[in-house]
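Please read through the structure below; I'll follow up with questions.
Excluded from the complex is one protein chain; the other protein chains are retained at their positions.
Labels for the chains are A, B and C, by order of writing; each one numbers its residues from 1.
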C-alpha cells in the first residue's frame, strides 16, 4: 500500500496496465513527453517508449477516431481529452462511431477504448475548464460512463475501464486530483494523505463497473451523487448533523439501481446531486427513475442539487458551485416536506 | 388560409421572413439550388437569389460557425442540418460558441441563429437518419429548443425562432412532414389536408416560444410529450378510451412548467414521452421536475414512454418506435398504480 | 425583395437542368504523360501528380506510359468481371428497391473501377474503410452475393441483424470494416487502424474512401493530420464523382485546383487519377500500397470520375443537373474502357462479354431468389426482435434487460 493522490493513482493504473498488456497505449494533447497538463501520464513515455505514450495533435475528433481505429485492430487505447470542456469536437466520433460499432457490425468489430478526461469546476478555470458534461454521455447507448471520487476508486475503476470490452468515458473530477474537497472554498486545502481512500495498492487491482458505494449509512434521507459532490455532501451532512445516507455512484452508466432503490426505500427521502447545470443533467435521470422505482416509499419530492442553468462563471465560481449550503437547503427541504 | 403540409408551412415561414427582413438567410447541405432533401427550402434561391439561399459544404461545424459569425454581424441566419443525426460534428460550435457568446461577452455580441433539422424515426432511415437528439440541446444553457407537431405550429414557431434574439435549435419531426402519424405503422397514410392544423395562413404570423398546448383535455391522467408522439398519444388515448389530457410542449427549452403542473395537479397521474432512448432523455427532465412540483398531487409514479437504450435499428424500427401499444401499457400502469 | 446580383460569391455549376450537357471546361491530360516516381519519394515531390491526372488507357484503349501496371489478361478479365457484376448487381437491386423489396439502395454506376481495381491492387488482408459506394470491393474480394443481398433486404440471414440501412455492409472476415452512415468519420479511424497494424508488426495496411463532398468535413483534416504526423501506412481515397447529392463539386472545392492537392499541405504523397481507368486505379493503389507497406507513409488519391446515376433511391438528379451528362463524360465508362482494351489485345470479344453479362445476370437473379428464401424486410422473417437489445454492450445491463421485458420479447 502507498499513499497516492488521485493523479498518482490514475498513473499507477496506467502503469500497471501498460506493463501487463502491450496492447494498452496512452495518448493525448501534451500527454506524451510532458506527461499531461495534470501529469496523469507522467513517466509513461520514458518507461514504455514513444509508441506507447505519445503526444497527439490538437484535434479531439481525430484522437477519438484514432483510438477507435486502433481498438478495432485489437489494441486497448487510453485517450486523454485535456479538459472535458474540449470533448465536444470529438463527440460525433463517440456518438456516431465509437459507441455503435459493436451494434452496427453485430459484434464483428468491437472498440474497447477508454477516454479519460478531467472535469468539473472549483479550480477557477472559467467556463472552458470547468464543465461537467457527463449527462451528454449517459444518453449514448453503447458507452459506459464512470466518475470516481477518490484515488483508490480511481485506480480500480480505470483498470476496469481499460479491461472493459466496451468504450468507457472516464471522468476525473480535477478538483479532487490533489485532495478531497468539502466544498468550503475558503477552507484549508486537505490532501489525500490522511484520507483512507488515499491508501492505494501499487499492484494491479480492479473494481467492478456498475457498482455504487454507500459511503455513509444513514436513515433520514438518501443523497445520490458522484465525483466531487460526494465530499461536499459528506461535509454538509456532518455540518448539519443529519443522519443521511450517501451513495457514491462511481459508475453512471449503467448506474447501480439496486443500491439506490435499497437506500431510498429505506429512507423515504432523496436528493440527487450533480455539478452540471440542472436542466437535463444526470440528476434528472436519477430522479425520474427513483420516483418510478421507489414511489410508494417516497415521503417528499426528490430534490435536485445542481449547478445553475448558465455557463460556469469565473469570478462567481463559488456562487455557482453546488456547495455545502445548497445541500443543507435541499436537506431541510426534503426533511420538512 | 391554405392547406399546407409541414414542409410547405416551414417553407412559407422562411418565405415570409426572407421577404420581410433582408437579414434573414437560409443555407445548408443541398438546401440552396435543390431546395433541401426534404424540399423545405424549395424555391427560395430562385426567389431571393444565390446569396440568400445557398448550398453549404458538407461540414456541419462550419455551417454552425458561419451562421454564428453572420449573426454576430447582425444577420439572422437559418441553417439547415440535413438530418439531426448529423448535428454532432457541429455540436462543439453550439455548446462552446453559439450558446455562450451573449454570456461571455456580457451582451456585447449576440447570435440570433436558427438551426433547423429534421429528426426522429419512422421513415426506415436506420440508425443515422432517425435520431431524436433534442435532450442534448436541452442541457446547453443559452439555446432554446423547439419541436412542433403540426404545420400550423411549425410555421408560427419557426417565425418566432427566426425573430428570437437567442439561438434556437428547431427540430422538425420528419415523420410528420407529409401527414400526421398515429404510430400504427401498417395503417393508411393520412395527409395534413384533413387536419385542422393543416390550415395555415399564407401571411406572416408567429407563435410564442415557451408555451405548450393542451391538445386534448382530460381528467384521468396527463401525457406530456412533443413532436410525433403527440399524435401517437392521441391515437392511443382514443383507442383505449381513456380520458387523458395531452400536452404538446412545442418548446422544450424553456418548457411551459405552468401548463404542465396545472394539468398534473388536476389529473394526479402522468406519462412523459419521447422518441429518443430512455436514459437521460428529455422525459427524465420532465419527470424530475414534475415529481418535484406536483409531488402531493401524484397518485402514481410518473411513467416514461421512450425509445430503447440502443441505436435506432433499421428492420425492427416498429419494435423500437414508441407506438400506441407502449402508451397503452404505460396508461394502464399509471391508472392501475 | 427580388433577385439581384449576389453580394458574396457562391459557386455554381456550368450547366443546370434544361442546359446542354457540357464538359468542355474540364482539362484532360493525355494518357501516359504522368511520371511514376519511386515509392519512397518524398511527399512534396509528388505535387505535380496532385495537379495532373494519372491515366493509362488512352483514347484508343491502349495502355501507355510509366503507370501501366502490366496486368495479365487474366487479371484484367477478372477485373472486368467484378465490374460487370457490380453493375448488374446494382441495376437489379435498384429494380428490387423500386418493387419494395428493400427500403433504400445506392448504386455505384460509373465508378466501378474505383472500388474494384483498388481492391485487386490491395492484399485481401488489408483493412478497408469504404463509404457506401464501394460495393465493388466486396465482389473483388469474393463475398457471397446471397449474403450481400440478405443484408440489403434485412432478412433473417442479414449478418447485421437488420440494424443497418441497405448497402451499409460489414464483413470482418473479408477485412471490410463497418460502413458508417456518417460521412468521413472513418477516414481518421482508418489511420488509427493502420497505426495499430504497424504497432503489431504486421504488414497489413488500411485504406479508406470518401466522396469529394465529404472532403469538406473536419474529419478529413483530422485524418490527414494523423496520417502525416505518424506516417501511417494508409491510403486515403477521395472519390471525386462531381456530385454530393444535389451539390456540385465546386461547393466543396471552392477555389482549389484539385482535391488531391489538399494532401500536399500535409506533406503527403498525392495522386490524382482517372477514376474510370481500371489500370490507372490499379497502378495508383499498387504504388500507394507499396509505399505504405515499406514504411514511407500515406498517400492521398483523388479518383476523378462521374456519378452516372442518382445519389440514392431517394433522389432524382434531373432536379439539379442536365440529363445525358453521363453519356458525354470525357473519361468515359470504366467497364467499356477495360472491355475495349481487352478486345484490342485480342483477349476478349463482344460475344464473351454478352455471355458474361448474361451469366452474371442469372447469378444475381438466382442469388436473389436464394436470398429471399431467408426472408424480406417486408414479409420477414427478420432477425429475432430480441436482437434489438444485443450488441449494445458485450452484456446487456439492467436497463436493457428491463426494456426487453417491457417489449415482451
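Here, a residue touches a chain if its C-beta (ideal position, glycine included) is under 8 Å from a C-beta of that chain, and two chains touch if they have at least 3 such contacts.
Quantities reported herein were computed from a predicted structural model and do not represent experimental measurements.
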| item | value |
| --- | --- |
| Among the chains presented, those that the missing one touches | A, B, C |
| Contact partner of the left-out chain, one of C:137, C:236 or C:251 | C:251 |
| Which of B:15, B:92 or B:134 contacts the chain that the document leaves out | B:92 |
| Residue, one of B:13, B:42 or B:65, that touches the chain absent here | B:65 |
| Subunit A residues that touch the omitted chain in the full complex | 18-19, 22, 29-30, 32-34, 37, 46-52, 54-59, 61-62, 85-86, 89, 124-129, 278-279, 308-311, 313-316, 319-320, 326, 329 |
| Interface with the unshown chain - residue positions in subunit B | 25, 51, 57, 59, 61-62, 65-70, 72-75, 77, 89, 92-93, 96-97, 101-110, 141-142, 144, 165-166, 210, 253-254, 257 |
| Those residues of subunit C which, in the complete complex, touch the missing chain | 7-11, 43-44, 195, 198-201, 216-222, 225, 227-232, 250-257, 261-268, 297 |
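Definition applied: only the chains that are shown with their structure count from here on.
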| item | value |
| --- | --- |
| Per-chain CA centroid nearest to the all-protein CA mean | B |
| Identity of the chain that, by mean CA position, is farthest from subunit C | A |
| Approximate Å spacing (C-alpha centroids) for the pair subunit B, subunit C | 35 |
| Intercentroid distance (Cα basis), subunit B paired with subunit A, Å | 31 |
| Length of the line joining the C-alpha centres of subunit A and subunit C, rounded to whole Å | 41 |
| Residue numbers of subunit C (touch at least two other chains) | 161, 163-164, 168, 180-182, 218-219, 392, 399 |
| Numbers and ranges of subunit A residues touching at least 2 other chains | 61, 89, 92, 96, 103-104, 141-142, 253 |
